[in-house]
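Since the structure comes first, as structure tokens, the remarks are kept for the end.
Only a single protein chain was left out; the remaining protein chains are all shown in position.
We call the chains A and B, going by the order they appear; numbering starts again at 1 in every chain.
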Amino acid sequence: MISLTINGTRTEVREGTTILQAARFLEIPIPTLCYHPWLKPFGACRICTVQVQRPRGYELVTACNTPCEEGMVIQTDTDHVRQARRVVVELMMARWPNVPIVQKLAAEVGLEKPRFISEMRDEAPDACILCLRCVRICEEVVGACAIGYEDRGIKRKVVTPFHEESEACVACGACAHVCPTGHMKFEPEDYRGKPPEFLLGPNTAIHVMTPQAVPKVPRIDRESCIHFKTNGCQKCVEVCEAKAVNHEMTDQELEIEVGQILVATGYDLFDASVMAQYGYGRLDNIYTALDIERMLNATGPTGGQIRLKNGQPPRAVGIIHCVGSRDENYHRYCSRVCCMYALKFAHLIKERCPEAEVYNFYIDMRAFGKGYEEFYSRVLHEGVNVIRGKVAEVVQAGWSKQEEGTLLIRCEDTLIGKLREIPVDMVILCNAIEPRRDAERVARLFGLSRSPDGFFLERHPKLDPVATSSDGLFVAGCAQGPKDIPDTVAQASAAAARMLATIAKGVVEMDPVRAEINEEYCSGCRVCNALCPYEAIEYLEDKNVSRVNSALCKGCGTCVAACPAGAITGYGFSDLQLHAELEGLLAVR
Amino acid sequence: MPYRVHCMVCAGTGCVSNRSLEVRDALENEIRKRGLQDEIQIVTTGCNGFCAVGPLMVVQPDGIFYQQVSAKDVPLLVEEHFIKGRPVQKLLYKPPEAAAPIPKMSDIPFFKHQRLIALRNRGLIDPEKIEDYIARDGYQALVKALTEMTPEQIIEVITKSGLRGRGGAGFPTGVKWQKVRQAKGEPKYIICNGDEGDPGAFMDRSIFESDPHSVIEGMLIGARAIGARYGVVYIRNEYPLALERIQIAIQQAREYGLLGENILDSGLDFDISVTRGAGAFVCGEETALIASVEGRLGDPRARPPYPAEYGLWGKPTCINNVETWANVPPIILHGWEWYSQIGTERSKGTKVFSLVGKVRNTGLVEVPMGITLRQLIYDIGGGIPGDKKFKAVQTGGPSGGCIPAGMMDQPIEYIAPDGKREARDYLDLPIDYESLTDVGSMMGSGGLVVMDEDTCMVDVARYFLAFTQDESCGACTPCREGTKLMLDILNRIVDGHGTMDDLRALEEIAWVVKQTSLCGLGKTAPNPVLTTLKYFRDEYLAHIEAHKCPAHVCRALNTYRIDPVICVERGHGCGVCRRECPEKAIFGEKNQPHRIDQTLCKKCGVCVEVCHFNAVIVE
Partner (left out) sequence: MNQQQRFEPRIVGFLCNWCSYTGADLAGVSRMKSAPNLRTIRVMCSGRVDPTLVLRAFQLGADGVLVAGCHPGDCHYQEGNYKAMRRVLLLKRVLREFGIDERRLRLEWISASEGEKFARVANEFTEQVRALGPLQLEEAPAAVAEPQLEEVRA
């Protein structure tokens, strides 16, 4: 520990502490400008000048980068210090008279008006004051070194190399974050390619995936994290008191031995931008059902309010059912849940924007569940319009001033037999439930079958809707087919019960379909050994015969068909049985 | 067969530009023609120092000094001196006041008062031949340091010798070496700072050009002492000859096994590379220099940490000036007792000064510390040319201050190191680090600019400040903004628009810039302004209040008038001024007195220059 005196107060600090840190600990104010807690002290602005007693008089040093020494006597408010600070601020005021942070410093040191006008005077309130925080954070913390400075002396300027857009820039925005004047600006939308009006997804590198995430812990998005781009930063590690941030963590492959597996891998949503006629991703104010769910959420970006891009509540909303479902071009099946959530949206929009007209465009209204039909009629009574007919297209309404931003829905109203054009300013697309994009890989992995629509196939559509053709493998939820929450709960409960039943029994029953080798007939040719996919056939050297391990044998019968000596019997499907079957089959003409 | 005569032709930059190489070629031709090549050896040496009278030549063993030799003098010279043994009278040095020329170099005052340590081999060896250096006891000190001394002992000797950094700040070299030795981090680096940026200073260049091996030997001893593995010589690219010679020297040292691995079988590994600087003044500052070596923009950074702990590539680095390194071998060879006898109480040894300006004998001189300004200017420098009055001397380059001669007889208070106050005379001021600092100037790299009465001190301050302002890197506020505003004020004063408020602001800004700047450049940039304000305030006041420049240097404040009597009587109204005046402000007929229309005159001063009869009067 080092003891020193600041403004007459004795204090003790750890070695390596700067004067600024010591003074702030004692709550002695020292103005700073180029100093930033994330950065190495730079000592360029010289605002933080303090006076240190030396054997031969005094010395003015910068507090931000001067380490405390044993027995140091420091004054932060002497005439010399005040004069130095005032002149330094005056020099800045002479050049940047309208920058708020310089004006604030001027007020602090009691300077009203500078005596001089610099030749390089810049009257912009967001002028660059050459604190170089941006350059330093880009080098020290981010590690990208995308910004530098050119020229020297009074002509010094912060620039990117060769004044070109810097390729090294990782678009992290750190420079804009630390810029004290707002000279550095950052428009994050440009590089993410997302619609700028609506960053519904997470937009920081560390975030809780969704407000309702379980477990509710933040995670690092490798795509956005500076560390993974430049190997620098790691500020999160510094600030985390629990030392919980670990950039070294990677995906791990775990091997867990289990007896039964429930495949409940869920679904994906149909990409609505594929149906270009509906304008998703092309026109403003067109959202998918999931976007709207996010907007309606109280923890969402609008706090649960329905808002257009311009921040106004919508005057008319069109909800289009069956986007990608019940469509020969995309999915022929019905996604089952859309009608009801579309009615829910209509209900909620009516509740939150009572003035708004809501139109539902449906092919058939499928309100089939318990209490669903009642909800449908309630929504109808709330004044929601329902139009039976598939929407042809959604277009920009027009280019005149009052029509700006509004949309036009073209459809056929099949109940009145007319083509209609309905002006709205927001469109919600109820996009289809799809099998997961990796369903093919999952199916291969587990030996599952998939129905023509791509969902996993159950063992029997009526008699065994939760099991699959493989023993111990079950399916539940939308992995098996589109279904709503009650159905999913029911199916998952059933699957769980089936699995528990097996566990409770304690023993596993196996099909008796097995192969067996008659050792008397076996010549030890070992044709069967190579054929068995389960390596269930072992060759006994001493007896010069092969033998089937019946615990490993799955009873496929490949070896039975191949045995040249006819020494192998496939129980349940023996030659005798099959021949008899053939005879019986062909006995009748 | 030993040579009868050695003819040392100076091949320093000054003499080379005065065509000394032609003289050498002519000599060689002439000697070959007369069949004397086995008797007379021609040696091209580094800078002799007496650049004012180049191209020059010294004939050994008699030490006859020839000045301003040209190629056409060569046949006569060979005939008279080398064959008949009679020195050529018309080529000998002749001091202005003396009747007879001085043939021997050691008798010439310019050389008589010098004491050569850093420049010990100047004019004696061929700098491109390592054999010459070794013949003059070269690398003896290295052998001694490697075989007889431990690193601690080397540092002890350097510390006790009292050697201080010759780059200007005067930090004790031994203390610095000790710090680097103790600092943690491998490998350690040694840097030779050859970024000589002061206008008019050329001692570093001269050492590189006349004796590059002395620097290499000094760095090798330093490497042994502090345990460094790599050395860097940072040299300005504007010094092509110096660059070439240090590169040749490094190559030769490598061939002799004096650089590389396991030097002289001692286990010391050390090698030197050369980095060329692009010529920014601020790169002479150690942290900026390190940044430049690393390939970054040459910006200084705030210290601490000092380079001794966090230097080149973040490793402990010992950075010393060229002259400091050149001083190391003699100290090791002759011992600290010998060295510490020379100089003053706190500043030991010798210092090389480049003596320039309004002084007869301009050139490079090495003198013991503690020599007085009077000795330097009058005894060595030969005084002021013409019948002008000595006005001031500026030391330490653009960062130094002006010491006035006007207070020559007025003693000032001098605070001795022990705290005693005593009266001193500026001109009799013994030159050492402290005394110069006390009068507001500094040692700097050793520039000495002598000024006579024709010099305007405000203009001098403006000139030096314009230089430092232009060379400011722009990192810290006071230096970037402050020097610019100071320069604006000085420009106003010089143009006659200055006010007393300006003067007060100038003083205040200068104080703040000096106190709060980040690096040495800013901390010293106001020195010319502050010293001239202190010693020549009346000149400032004359500019501001009377709108006059006492030295008639600041043209905007001058009034040009034609003396009608001289114009007619001597010049018969020749009309040169009328024809040459760019503003057509001069009127008059032939044989009639001419006159200047003051409303049209733009005060360019052309009329003064063109008038053959000195009829134009400046007031």
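Please note the rule applied: contacts are C-beta pairs under 8 Å (C-beta built on N, C-alpha and C of every residue); 3 or more make two chains touch, one makes a residue touch a chain.
Bear in mind that the values here come from a model prediction, so they are computed numbers and not experimental data.
Novice: Of the residues listed, A:109, A:478 or A:560, which one is in contact with the missing chain?
Specialist: A:560
Novice: Mind pulling the chain A residues that touch the left-out chain?
Specialist: 444, 447, 449-452, 457, 460-462, 469-470, 513, 516-519, 521, 531, 533, 554-558, 560-562, 566-567, 569-570, 572-576, 578-579, 581-583, 585-586, 589
Rule of thumb we're sticking to: only the chains that are shown with their structure count from here on.
Novice: Between chain A and chain B, what is the gap in Å from one C-alpha centre to the other?
Specialist: 67
Novice: Which of the residues in chain A come into contact with chain B in the complex?
Specialist: Contacts found on chain A: 41-47, 49, 60, 62, 65-67, 80, 83-84, 87-88, 91-92, 94-95, 115-116, 118-120, 130, 132, 148-149, 151-156.
Novice: Which positions of chain B touch chain A when the two form their complex?
Specialist: Residues of chain B touching chain A: 280, 282, 297, 301-302, 304, 469-478, 480-485, 488, 501, 505, 508-509, 511-512, 515-518.
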